[in-house]
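Removed from the display is one protein chain of the complex; every other protein chain stays in position.
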Amino acid sequence: MEGTGLPLVTPFDETGEIDEPALSDLVDRVTDAGVDFVVPCGSNSEAPLLTATERRRVVEVVADRSDVPVLAGTGQPGYRETLADTEAAAAAGADAALVVTPYYFRHDQAALASYYRGLADESPIPIFLYSVPKYTETPLDPRTVEALSTHPNVGGIKDSSGNLERLQRTVSLTGDADFSVLVGSGSIYAAGLDHGADGGVLALANVVPELASEIYDRHTDGDTDGARDLNRSLVELNRAVTARYGIPGLKAAMRSRSLPAGHVRRPFQPVDDATTTELAELVRAAR
Amino acid sequence: MEGTGLPLVTPFDETGEIDEPALSDLVDRVTDAGVDFVVPCGSNSEAPLLTATERRRVVEVVADRSDVPVLAGTGQPGYRETLADTEAAAAAGADAALVVTPYYFRHDQAALASYYRGLADESPIPIFLYSVPKYTETPLDPRTVEALSTHPNVGGIKDSSGNLERLQRTVSLTGDADFSVLVGSGSIYAAGLDHGADGGVLALANVVPELASEIYDRHTDGDTDGARDLNRSLVELNRAVTARYGIPGLKAAMRSRSLPAGHVRRPFQPVDDATTTELAELVRAAR
Amino acid sequence: MEGTGLPLVTPFDETGEIDEPALSDLVDRVTDAGVDFVVPCGSNSEAPLLTATERRRVVEVVADRSDVPVLAGTGQPGYRETLADTEAAAAAGADAALVVTPYYFRHDQAALASYYRGLADESPIPIFLYSVPKYTETPLDPRTVEALSTHPNVGGIKDSSGNLERLQRTVSLTGDADFSVLVGSGSIYAAGLDHGADGGVLALANVVPELASEIYDRHTDGDTDGARDLNRSLVELNRAVTARYGIPGLKAAMRSRSLPAGHVRRPFQPVDDATTTELAELVRAAR
Partner (left out) sequence: MEGTGLPLVTPFDETGEIDEPALSDLVDRVTDAGVDFVVPCGSNSEAPLLTATERRRVVEVVADRSDVPVLAGTGQPGYRETLADTEAAAAAGADAALVVTPYYFRHDQAALASYYRGLADESPIPIFLYSVPKYTETPLDPRTVEALSTHPNVGGIKDSSGNLERLQRTVSLTGDADFSVLVGSGSIYAAGLDHGADGGVLALANVVPELASEIYDRHTDGDTDGARDLNRSLVELNRAVTARYGIPGLKAAMRSRSLPAGHVRRPFQPVDDATTTELAELVRAAR
């Protein structure tokens, strides 16, 4: 995977059911906007609030509709469920699997390396590592990533730590391998590309897919100043749809552009009216 | 629920399958040792590494065998799965459901209160709150607990924060309600009882069920000094089977007493030989 | 040191100068109320906001007035200043020195052990360890305390971590030594005494010295239930004058009882009127 990836939200209807037509429509909208690959069942999809059956169906709907590669989130707290999810995603049409570090329990780097190595050995599709300490408290150490990067069925990493030092180390330590380093923090996408990342997977892209893609395009066209300027103009919006208001904020921002975001599932609660207005203004001001 | 509860480990065989006969045997062993209730599918059961089907089966096996009340862990990251798990546990014979604060995503106290209130409204069996910030990063605020404690279908809380100030506040703020406060930290069981807790749910009880129960019995017999002395003698062992070596250490300690603990599931790794020896010595020294 | 210690606030006048008559008056008021020893230049004195000259003068004023033992805070980020402060405190009349783990920079347990050992070797008065991770982020490990406890010039520890497991381990590991374990968290004073602590040093005692002392007295009289009941009735007040509103809240609460607390020094800001009212109500409700 390279370029701009989009971690699709999952549209739910008012009863909390997955709205499949809306999801298909969302795939159309964002791929038309130029994203390079899509990521169903990532964190922003509320995947931990879905059943295994639902997750498989989400991947299927997305893979059926998408004309770009599909990197499906399949990571669960346990090895067995993760492998089962990965196999199901492959069967549903995913090109590769994005596996978050196992959560709830904390594991050391040796256990994580063993876990990923086992999955990569058994998975029918390439495994991408996914480090998101804001949810899991466990960052993947660049030395662990280095050790895994040479496995033929490990395709890359999404690093959502927001830490550019760590990203640089990961790029340096995996430099010789056929291994994609993907930036997972919308505020440092351009910086990550400047420092050798191959692309990104950005919540923000759900709201402004055309701008997220443009950061990448400017960068690859050599206009690194322009890429950074555009990225910087999106930092406040990015914070609003991630750290500040989370997935409820992300979906509200999308709705302000008439993107088919749908509702959130509980325990998430919708944002209030003042936040909806603030988000709409941030979206309007973007660019 | 009151008295000493035991958060049963789940014995796995060498292939990682649930060893049901071992689980039944474990129920016999620990109820013979005097524990007052059992908790299948709590954190120590590796429940997040089980499928929903397996969780239901674990509850069923335990409920079928146990002659003491069954408080079944049913908390998942999402509301729907938690409710489904709770209904399944009830159908499988559980007397009440222990619902961990939803994990992976972080939710504020208002969202948590709404979540628990909804579950309590819909659940066929009483709901127990479960606050375990070492896994979820989100402690339940005593004010939130106070607000929920008056719901007729909220039965109590397991507080595993290890924070005696918080426990005291919880006891004080729920004092008028028919609400059980259960200590979730083996090192402060006697102290919690001294301060008004109704019982405990202790990982340590898997290893030394007779001693965990004796802490409670001494306390209720008025020998609070003796309860504390016994508890203090178990602090190093408790740390070893929780904070230091986790569930792999817990199972190794159990095996040193020939208790049917079985293996761990991945991503957990078994402890090494030196740790096994250290744990066996701590078990031997207990009391 | 044993029994109830009082970490005296430092009264400042409106220009920020130390109000020595008020400080002397405060010593009278609190020793009349029955506290067993006083602690000038502890955290609650705003000692890090004083010059070395001022700290020496505070100790002198307190030692001149007090008819109970004086445990003077002397810990600075560096060894040299700490030793100089300790010598100055001894010359000013202190009976022992309370040395906080060195702050700003973080040091490992080996460096901390070496630091305390050196101070104990050189100090003219006994050294008390002081672990307060809410300010320093570095708790003293009970094993480090154990190693230091046998030094003839190390007199004890004030443990303000609020962690009863750690306190129990400290009591157990220093059990054979002539070493005082002092509870530094007002909410777990009675519990700490129950578990073998020799006394406490409690911010709360500035506000209700007679009640803090009564917890200890009830405990030593064998009325451990009464000690805990009294302690529990003070938990909300304790939180208000520590975690919630800090030293500005502590001083405001004291003023509501006409205790000579004086003003705070910058960067502290006084609490607002609503908080002053809330604190006064909590004080009134105490007991």
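In this document, chain identifiers A, B and C correspond to the written order of the chains, with residue numbering beginning at 1 in each.
As a convention for this text, a residue touches a chain if its C-beta (ideal position, glycine included) is under 8 Å from a C-beta of that chain, and two chains touch if they have at least 3 such contacts.
Remember, predicted model here, so these are calculated numbers, not experimental data.
The undisplayed chain touches these shown chains across the complete complex, A, C.
Across A:86, A:168, A:213 or A:256, the residue that sits in touch with the chain not pictured is A:168.
Annotation: of C:247, C:261 or C:286, C:247 touches the absent chain (contact as defined above). Check C:115, C:130, C:179 or C:216 against the missing chain and you find that the one touching it is C:115.
Only one of A:29, A:195 or A:257 touches the chain withheld from this view, namely A:195. Within the complete assembly, residues 16, 43, 46, 48-52, 76-81, 102-107, 110-112, 114-115, 118, 135-137, 246-247, 265-269 of chain C touch the chain that is not shown.
The chain not shown here touches chain A at positions 162-165, 168-169, 171-172, 185, 187-188, 191, 194-196, 224, 228, 232, 235-236, 239.
Criterion: only the chains that are shown with their structure count from here on.
Viewed as a contact network, the protein chains form an open path, each link joining two chains that touch. Work out the mean CA point of chain B and of chain C, and you get 36 Å between them.
Separating the centre of chain A from that of chain C, both taken as means of CA atoms, is a distance of 49 Å.
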